[in-house]
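For this depiction, one protein chain was excluded, whereas all remaining protein chains were kept in their positions.
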Amino acid sequence: MSKDELKNYLGQHFSEFSLTESFDFTELHVPKENILDVLKQLKESPATAFDFLFCETAVDRNPALELVYHITSTQYRHDLVVKTVLEDRENPVIESVYPLWTAAELYEDEIYDMFGIRFSNHPKLRRIMLTDEWVGYPLRKDYQDDKMIVK
Amino acid sequence: MENIENLNNEQLMTEEFVINIGPQHPATHGVLRVEVTLDGETVKDILPHLGYIHRGIEKMSEHMGYKQSIYLTSRMDYLSAHINNHACSLLIEKACGIEVPERAKAIRLIMDELQRLTSHQLWWGSCAMDIGAVTPFFVGFRDRERILDLFEANTGNRLTMNYIVPGGVMRDVLPNFVSDVRDVIDEVKSNFKDYTKLITGNFIFRHRTQGVGYLTKESAISLGCTGPVARASGVQCDIRKLYPYDGYDKLDFKEITDPGCDSWARYFVRMEEMKQSIHIIEQLLENFPEGESRTKLKGVLRVPAGEYYQRVETARGELGVFMVSDGSTKPYRLKYRTPCFSNLGAVTAIGKGLKIADLMATMATIDLIVPDIDR
Amino acid sequence: MISMIQYSDITSLIHQTLSASLSPVATQITEIILSALLAFIVMIVCVIIMVYMERKVAGFMQMRLGPNRVGPFGTFQVFADVLKLLLKESFTPNSADKFMFNLAPCIVLMVTLMALAPISWGPGLVMWDSNIGILFITAITSLSVIGILMAGWSSNNKYSLLGAMRSGAQIVSYELSAGLAIVTAVILSGTISSVGMVESQADGWWILKGHIPAMIAFLTYVISSTAECNRAPFDLAEAESELTAGYHTEYSGMKFGIFYLNEYINMGVVSIVASTLFLGGWMPLHLPFNNEYIQLFNHLMDFIPSWIWLFGKMFMIIFFMMWFRWTLPRLRIDQLLKLEWKYLLPINICNLILATAISIFGWHL
Partner (left out) sequence: MDVKENVPEFPGEIYKDETGKTNFLVSSVDAVANWARSNSLWPLSFGTSCCAIELMSTVSAKYDWSRFGFEVMRASPRQCDLIIVAGTITHKMAPVLKRLYDQMPEPRYVIAMGSCAVSGGPFFYNSYAVVRGVDNILPVDVYIPGCPPRPEALIQGMMTLQEKIRKSKAYVIQKPHKEAI
């Protein structure tokens, strides 16, 4: 369905979450606790059928860590961005969306490696890009590496 | 050693052993380590280890200006260098609202499709070499060199061209560009019969790829696979058709999908895509527009704050550039959604239960570029 | 019948001069050493030509020039390779089973060189004129599996173990159809000794006289002998793209050189045996009919010396093997064994029955 049909569908079903509009996609802001069942509803309901997670990434908004899910449907070809915010910076933990999309396994491995966000019930969480004894999470804004990185 | 008869069963039980198809291996075409547990010849479990070529491009682009970080993308998937630069340029043009002249759009599309041709030709050579035939590698490179001469004449370099920049193309093409491209295209078209003679019609190659490496449509979608790997399992996901950019909607070409789901289908989809690329280039050459090839931009670019996402169809799938900008001269966060990273999931999904030789054939037809995975 | 130079008078001349000055036992030993050295040198020269030919043929088939910088037309390239391998440090990995690791290349080379003994190189020129020559060759060539398995097992490397297991299964199963093809030739010609085999083709090569069964036996023999030398499209033992370098991954320097040398000597031996069985070895082309023009043609053929015939046929078959290598992709292990057990073996057995029927009723010319 088209963008505004999707918007008012989301307005009815997820009225408690805020809905904003970025340059390309509509964004649904969901609190950390019920991220998994919101995404499960979006995937399972035949009206939306978001069965394709094409990009899952994290953005370091300096005090908080923000997780962004880009999902689309291969039937209706409409796109949606779902965002959550994780306040806790020392050990941020969130549900893994691996049960819904198997692509999430590699995406979340990389997010854990770069941002340090732990994913519970993830099949094999490991540092995928860097060596195991690497200290710190490079893509965080407060990552200190004075020898290599010149501000 | 007591005699064999009274050795009960679990003492004679065979045990699996783990081999590393390691960072340096002819079949991985780069530095991807795949830890494979084997029971004899059949593969029981696959665990890829990445990061051997992780250079931290996303962290670097946070310290660079918008126009500076574009040249890094052609070091990620170096076989679709033009298309990667095209993605970043489109993103910045969309964000700042820059108008691109018609001639620049046509040149960009021709360069993209030529790049797709060179990528498929190199894939064809190295896929045949993984399955054992060495001569197709040289036949594939013969045609590829013809197109690389074209790139070198017009853009200055053979592999990492940095030719497509925000606002158009770096320099206008040579005057006899259209006739050169037409000669190269005719030659590549006439060489197609070599491809069928050498590999497509080859009896052994068919037996090595048909019914091998089965990726169902549902698992392709849930794994996030895009490009020829997904289209060979029947998923319609060609970005040039779904979200056309720079004049793809005005061109008529078919999106090749094949319900076959096995290595042979992936091979067939790429061979047909080569023909479609040639068809596209011929259409673009007919009415090749005149005029300006680049709109001048001021030195330091400031992108208005916000989040932008641009999708482009590279030779291996959908490259998505996700940028968060806070209005300064440097991007706040730049994330590249690369096709090979999710296609790698398909290797682990398909690999279980295959023989080693089939695992190599499947990895050859999934066509991974390792710096594209590690970034 | 054949009016060519008889080498036997040269050998008897050498025999008289030696036995004049030495005791009979000493002459026997020196003759053995002399003929072994001669056969070894001839084979080494053939290997040098084969390696150069392989690189030039590969270049020709891949639209590029082969080596042409080292020496005139690149002919010294092979000498440079061999000399470099000789000077290379060839170490034994410390986790390897040292004795077996160093013994494997010697066994493999010894086995293929022993197969040279019964081959008849020319009229009257044979090292060991035994009447079970062909049987000896089939027995000896099946021993090379032991060397390869030793190499794979002792280098304590998973890839070489896999390569050795694959080549074990492959060579053992392809021995079968090679042996059956040889039996077909033996049935047609009636002798097992290689000298007798060549003499029996004096009035025409078996491939012409034995028409259908000989042609089928020749084709299956070439296919199964390509598999026995581990050459593409059956090169699963040292499959570059899968097992890096197969069973000789851990070998460096001249030990790897010996494996490399052995592959080419094996190819040479196999193509000499194929030409002896079906293409008449050093026997020139004679046609069996006896009107005077054919006799004139047969007589004319005798003027071409016998070693040109032998090495011409050998290099023709070697060119075919190289042709296979640079065009066909590699088979998977189960397809390889299926080809042998389900296709080559039944064809060979039916061909054997056909050959016996023909030789009983005398339908062959």
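General remarks:
Read from first to last, the chains carry the letters A, B and C; within each, the first residue is number 1.
One rule holds for everything that comes next: a residue touches a chain if its C-beta (ideal position, glycine included) is under 8 Å from a C-beta of that chain, and two chains touch if they have at least 3 such contacts.
In this text the structure is predicted, and so the values were computed from the model without any measurement.
Here the chain not displayed is in touch, across the complete complex, with A, B, C. Of the listed positions B:Val18, B:Leu159 or B:Ala305, the one in contact with the omitted chain in the full complex is B:Leu159. Of the candidate positions B:Leu79, B:Val165, B:Ile204 or B:Val303, contact with the hidden chain is made by B:Leu79.
Within the set B:Tyr71, B:Phe177 or B:Tyr243, the residue that contacts the chain not displayed is B:Tyr71.
Seen across the whole complex, the unshown chain contacts chain C at 55, 58-59, 62-72, 74, 76-77, 79-81, 83-84, 87-91, 240, 244-245, 248-253, 256. Where chain B meets the omitted chain, the residues involved are 22-26, 29-31, 51-57, 59-60, 63-64, 71-72, 75, 78-79, 122, 126, 137-138, 141-142, 144-145, 148, 158-160, 370-371. One chain of the complex is left out; on chain A, the residues touching it are 129-131, 138, 143, 145, 148-150.
As a convention for this text, only the chains that are shown with their structure count from here on.
Note on chain placement: the centre of chain A and the centre of chain B lie 25 Å apart, centres being C-alpha means. Multi-chain contact residues, meaning those touching two or more other chains, do not occur anywhere in chain C. Residue ranges of chain B in contact with chain A, taken from their complex: 47, 49-51, 54, 56, 58-59, 63, 94-95, 219, 221-224, 226, 235-237, 242, 306-309, 318, 320, 322, 324, 332-333, 335, 337, 341-342, 344-345, 349, 374.
Taken in their complex, chain C has these residues touching chain B: 58, 61-64, 158-159, 162, 232-233, 235-236, 239-244, 326-335.
For chain A in complex with chain B, the touching residues are 22-25, 51-55, 57, 59-60, 68, 70, 74, 77, 101-103, 105-107, 110, 114, 124, 127-131, 138-139, 143, 149-151.
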